[in-house]
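The complex is shown incomplete by one protein chain, all other protein chains being positioned as in the whole.
The block that comes next holds chain A.
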Amino acid sequence: MAVTTPVRAPEKPQPAAKTPVRRRRRQLGTYVVLVLVACVFVGPFLLLLATALKPSSQPVFSFPPDLIPRPPVVDWFVEAWTTIPYSRFLLNSVLYVGVTVPLYLIVSAMTAYPLARISFRGRQFFFVLFLSTMFLPGELMLIPRFLVMRELGLLDSYAAVILPAILSSLGVFLLRQTFAAIPDEVIEAARMDGASEWRIFLSVACPIARPTIAVLAILGFISVWNSFLWPLVALDDQSKFPIALGIAYLSGVSGADVRGLAAGTVLSLIPVIAVFVFLQRHILSSMAGAVKG
């Protein structure tokens, strides 16, 4: 990373004296561009926050825009919390995440392990079978899954939201790659010791795959927290809505103040942004890894 040091060769004093100044100026220019672009990506969220903090005496829209809340107030957060069953929506989302993500990890790992480490007939077939779910995106499965859930009598239940989110090609794929990368000697040594496949899976393979499992947990959390479309189809009962659906509901409530809507939205963003800020390096590198793999 520190590529700057070898460039400053001591035997060439003249360019060396010139370079740092020019380099610093160019670096400053780069930072200016970086910050401007960052405004494009973070700006809309800051605008949302500013709107949520505006007092009712200050108009939301004006020409030229008056973005700084004067004075900032938290009234709208209180309003968002009280006008709709906001805490209920939040609690529901916590529940959906808390049940779905562990199941997602367990099922992904159990499915991936034999595909990577046990040789059996049809292994390739099953791998392709699980990967094929990639070509059945949720957007296309709305109608038939709705009919299946109705058949199972699960419509408008927590289970209806959870079940379709447990199996994903990404989880199976990434864990299979990870298990397959474990050196043969490690697994063979355990087999020699007479360990059963279950024992090897639990005590050898899964601990080694912990980084991948952690990444999948993060991605699973984000995807379940943000899920909107399927719950919209599967749920009628407002008391089971996850937070994203609750926000959409709030924006449909007539007479709801835009500032209240902004406040509710900001609240819904906090958990995901918090997780992201703390774990962004893992998320970014894992996405790159998933693409390379």
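Methods note: a residue touches a chain if its C-beta (ideal position, glycine included) is under 8 Å from a C-beta of that chain, and two chains touch if they have at least 3 such contacts; residues count from 1.
As a convention for this text, contacts and distances are computed from a predicted model.
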Statement: Of "Sugar ABC transporter permease", "tRNA_anti-like", "Putative transcriptional regulatory protein TcrX" or "Bifunctional enzyme NodQ", the UniProt protein name belonging to the chain not shown is "Sugar ABC transporter permease"
- request: Looking beyond the chains shown, say which of A:42, A:78 or A:186 touches the absent one.
  value: A:42
Query: Touching the missing chain, which residues of chain A?
result: 1-4, 27, 30-31, 33-34, 37-38, 40-42, 44-45, 47-48, 51, 60-65, 67, 106-108, 110-111, 113-115, 118, 120, 123, 126, 129-130, 132-133, 135-137, 139-145, 147-148, 152, 163-164, 166-167, 172, 192, 197-198, 201, 222, 225-226, 228-229, 232-233, 244-245, 247-248, 251, 258, 261-262, 265, 268-269, 272-273, 276-277, 280-281, 283-284, 287-289, 291-292
